[in-house]
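What follows is an incomplete set of chains from the complex, kept in their original frame.
The letters A, B and C name the chains in turn, as written, and every chain counts its residues from 1.
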Amino acid sequence: MQGTLTQDGNSVTATRDLINQRLASGDFFWLDLDGIDSEAHDVLLTSFHIHHLAADDAQHFGQRPKVEDYDNFTYMVVHGAGLDEKGTLEVHFIIAEHYVITVHRGNCPPLDAVHERQARRGVDNVITPQFTVLYVMIDHLVDSFFPFLDVFDNQIDDLEDAILIKPTDQQLGTLFDMKRNLISVRKVVTPQRDMFAAIISGVTTIPGVTDEGQRYMRDIYDHLIRISDLVDGYRDLLSGTLDTHLSTVSNRLNVVMKQLTIIATIFLPLTFITGFFGQNFAWLVTRITGGWAFIIFAILFELICAVALAVYFRKKGWLGADSA
Amino acid sequence: MQGTLTQDGNSVTATRDLINQRLASGDFFWLDLDGIDSEAHDVLLTSFHIHHLAADDAQHFGQRPKVEDYDNFTYMVVHGAGLDEKGTLEVHFIIAEHYVITVHRGNCPPLDAVHERQARRGVDNVITPQFTVLYVMIDHLVDSFFPFLDVFDNQIDDLEDAILIKPTDQQLGTLFDMKRNLISVRKVVTPQRDMFAAIISGVTTIPGVTDEGQRYMRDIYDHLIRISDLVDGYRDLLSGTLDTHLSTVSNRLNVVMKQLTIIATIFLPLTFITGFFGQNFAWLVTRITGGWAFIIFAILFELICAVALAVYFRKKGWLGADSA
Amino acid sequence: MQGTLTQDGNSVTATRDLINQRLASGDFFWLDLDGIDSEAHDVLLTSFHIHHLAADDAQHFGQRPKVEDYDNFTYMVVHGAGLDEKGTLEVHFIIAEHYVITVHRGNCPPLDAVHERQARRGVDNVITPQFTVLYVMIDHLVDSFFPFLDVFDNQIDDLEDAILIKPTDQQLGTLFDMKRNLISVRKVVTPQRDMFAAIISGVTTIPGVTDEGQRYMRDIYDHLIRISDLVDGYRDLLSGTLDTHLSTVSNRLNVVMKQLTIIATIFLPLTFITGFFGQNFAWLVTRITGGWAFIIFAILFELICAVALAVYFRKKGWLGADSA
């Protein structure tokens, strides 16, 4: 069992005996577990009398945000933005009258935030001791989406600009990855938002959340709506960016094809003319021996053709400054 | 603290002492703050006893439209169309029984509207003194979206026309920017509309809003629905415009490719013929020496080919008036 | 003030005095106004005691369909299909116990329908006198969408057929205009439908609408759902038509490019061969002087190439009846 037991601002490494002792005393404590091994699982079942469905869930990360009411405790799963691009940061809460258990895995910055807050304010917990742990951690988890989405915002803008400059296949791969990331963020933000809507409307109650505590929950809910709106907006923009890519490529193709067509339209006729006077008809060859014949047929005729075509293209707007 | 304190139509620069004095008197006054510095923040907390969650929100602009009920006041955030294209105009309201506090940043035309109204009507406030400030400012903020959307409407039409004339990459960038703008307007209009729906249905109550006041709120709500419908309509049109762009480009490409194909189909065979008679087969060369050989093979043969192809293209509808 | 006052089936030009006299008598009358000038506005405020928010709305056309309850009257806005393609036909109703005021602008066919109905049935008003005016006009306004949508239906079919025959840029412009029209129709039909849903469910009550009257309202509601379903269906079809356009253009491009490729694939190799035998290598030239050399290299060789390519294209399905 890898855990930390905090009481009155003092943290010690958690052991089964220590937990049993604190539970017996009836004073409030906070147990933080870094993953659930078989010992921790056993402690949850036997010492805390946690329902085995909840104890099982705590062992299996990848749960969706949810709040579940049991007889003697409330089970809660909250997600924050992931530390790297692989998935989200998931924390499970077991909230009872005399204790709060948090379950995380590996590095978890919101934990430090709680310790720092407790250090700063000493033991004077805001509202209720459960609520301090709960609010500070959830607030930290939820707000971690904002910097993540800021980066996302800039990425979309950069991508859009890059596409307008030069559309590439790599950008399509990036767009797909961003879409996938956004879907995975959305998958946790939407149920999280709805979960807090239920909490602030009073449909769901959490031990230790007073009327005053509800206001803090409303603040978290407000942030979640903003995040959810942002995610929906980015989703729209991403699909707009994909459309821009396709349209830009098509535009480029048009430019390329115009160039090809101009070249072909100018040189195919001219080459035909040179081919014409390269034929071995003796009758023709003997009649175009003079300098005037050369100037008229080979020089002037070709020039007239070339100029006529250039004029034609300029009139169609294919040549000149605005031909892109 | 940068603020203006207005009572009975007279405005003076706000100071901490003046505010405390007015609060003690119990007469209604309106305090307008241009941003919240640390002194203003302190005044909110200590003189007005504003909940620190609300005082913190007032310091951080970029809030979504919302109305939050506290014990001794109601906190409200309302947005109007931005003065430039960067974001929206945001005003925070703290409405209590004896005062209204408005928080804005920088230039804020709706403020002038309130002063002008108060000047025009003297001190006879409509319904309740809170409501005059609230209604005139919100009405002004909400209605500021109409000219913004009018411009938007014309922009879409102009863009659509420009695309049908000549699709370019620049238009794609403009479309993306417009989509982004529309999303950001939508992000404030939708919650603002829902907020007023809650107000006029009586779910949310605001100090100083009487039954008569509700009718004015209904009027604002009506405008917000219209704005929201407009925004949804423009969103649809924007995506339609993007589709038009792609289709127009494809159409143009088709025209270009037809021209290339016509040129190639006419001149590749003709050039082959001239090439044929340019070969150095002595047997051939010695048999096409006469004038008739030249006229038949070099002139007539080529002419027949060219005419046959022209007829073929005309039959396929690729040449002539309707060939675009 | 341009208005008509109708009582017991008799219509006279409305004046302020006449209105005041009728109001004093307490008998039911119907006042129809062609726009609200300042005199009419004043009459509404002072003679009828209409709330100034309603009187202001009546002056500003472009309102969304709505029904608003005031102390002494109900305010209602209903739209019908426009007489030309610019916008919809808008009628405002002010319904009270002893009078109905209708406000329209310019030509308004539903008015004639009411007069005709009153003439036909004399003064025996169906259900209540208010309801006759209300029902006949709204019924006429709502049903005016059906012929409009019939035309729309045919337009889509014609456009789809035209696109499959020959996709053009003009069609894209038409599609965009149709989309815009549909959006503007939808913007009035959807709230109108929801408004009648509220009326027939009893959430909203209108003076003079009895239980029996509700059945007529249900009939109007039924028509509005059908119109709304039609509009949604056409929206789907329009976007399908735009997709068809793009796909058809791409298909055409494919056909064009196949032709270009066939021409180039046949004539580029042949021209190379003629070029080969057009070279001035004396060694070559002196060895291809005979008739057989000409027949083998110039005729047979080229024919074999041409036939081989034709066979190849036929095998790929690019030539022949099904090559489109």
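The working rule: contacts are C-beta pairs under 8 Å (C-beta built on N, C-alpha and C of every residue); 3 or more make two chains touch, one makes a residue touch a chain.
On a predicted model such as this, the values are computed, not experimentally measured, just so you know.
**Student:** Note that 3 identical chains are shown, then give how many the whole complex contains.
**Tutor:** 5
In this section, only the chains that are shown with their structure count from here on.
**Student:** Report the most central chain, judged by the distance from each chain's C-alpha mean to the global C-alpha mean.
**Tutor:** Looking at where each chain's C-alpha mean falls, the closest to the middle is B.
**Student:** Provide the C-alpha centroid distance between subunit A and subunit C, rounded to the nearest whole angstrom.
**Tutor:** 39
**Student:** Which whole number of Å gives the spacing of the CA centres of subunit B and subunit C?
**Tutor:** Those two chain centres are 24 Å apart.
**Student:** Which parts of subunit B, given as residue numbers and ranges, touch two or more other chains?
**Tutor:** Residues 246, 250, 253, 257, 260, 264, 268, 271, 275, 278-280, 284 of subunit B touch two or more partner chains.
**Student:** Help me check something: in the complex, which residues belonging to subunit B touch subunit A?
**Tutor:** These residues of subunit B touch subunit A: 51, 53, 63-64, 66, 68, 70, 166-169, 172-173, 175-176, 179-180, 183-184, 187, 191, 239, 242, 245-246, 249-250, 252-253, 256-257, 259-260, 263-264, 267-268, 270-271, 274-275, 277-280, 284-285, 288-291, 293-294, 297-298.
**Student:** Would you mind writing out the residues of subunit B in touch with subunit C in their complex?
**Tutor:** Answer in residue numbers: 160, 164, 215-216, 218-219, 222, 225-226, 229, 233, 236-237, 240-241, 243-244, 246-248, 250-251, 253-254, 257-258, 260-261, 264-265, 268-269, 271-272, 275-276, 278-284, 317, 322, 324.
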